[in-house]
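As you look at this complex, bear in mind that one protein chain is not there, while each of the others sits in place.
Our next item is chain A:
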């Protein structure tokens, strides 16, 4: 049986096709990040001021995605919107990975009492209803992207704490940890060299899947008016404010919505791809 195990664990036939699709997904993830970073360079116009006639149809020579109700370039606004959503999502995730990851690692490696205490605290944060907390924060501190991010980050990191803790617990029960202990390896080194590298793949997969979730969550909040205030180019807010033009000047509302969908899909495919790469490597 042993000789057959590796053959069975792989999906064989469709493997070579998947490979390429997976590569594309990861490349797309990188491309979106690049677009987000380079939006100021890529955007043809200033997104905040009117530059032409209102409601110019898309795919024209001057304005690829047309102009909106006051004559601002939709393409430029979408690019800046992508930048703000994507980078916000990455910021929230980075915060989550750092804080949640540290707490999860400490809990997972130490086990017993410390584990219980840290995880109950985590559960407490997990119990906050995200949108309600966001409304509360924004209502008390005023509408701004930063406030929304703070609200989302508070409810987001516990997921990472749980994931990292679960992975670390699983690795801690493997024989190589016991072996390392018999050689007198200290807890700090144990966590950093013997546990952490095994946790990283799961975190990377989760994080890349999560970018899409966060883009949607943040856009949803901004759709409800809980994001950056009026003139700034936010995809959710753009879709919400231009909903009234949907039947005549559809592009003003649809283009930002489309950008959200594309980001969410790419993040999902990339997450799947990374997970498959990981499982193949082991």
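Keep this in mind: a residue touches a chain if its C-beta (ideal position, glycine included) is under 8 Å from a C-beta of that chain, and two chains touch if they have at least 3 such contacts; residues count from 1.
The rule we apply is simple: contacts and distances are computed from a predicted model.
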For this session: Would you mind picking the UniProt name of the chain not drawn here, from "Tripartite-type tricarboxylate transporter, receptor component TctC", "Glutathione import ATP-binding protein GsiA", "Multisubunit potassium/proton antiporter PhaG subunit" or "Integral membrane protein"?
Result: "Glutathione import ATP-binding protein GsiA"
For this session: Pick out which of A:42, A:121, A:154 or A:185 touches the chain that's been left out of the picture.
Result: A:185
Problem set entry | Absent chain, residues of chain A that touch it | 1-4, 6-8, 10-13, 15-16, 174-185, 189, 193-194, 197-198
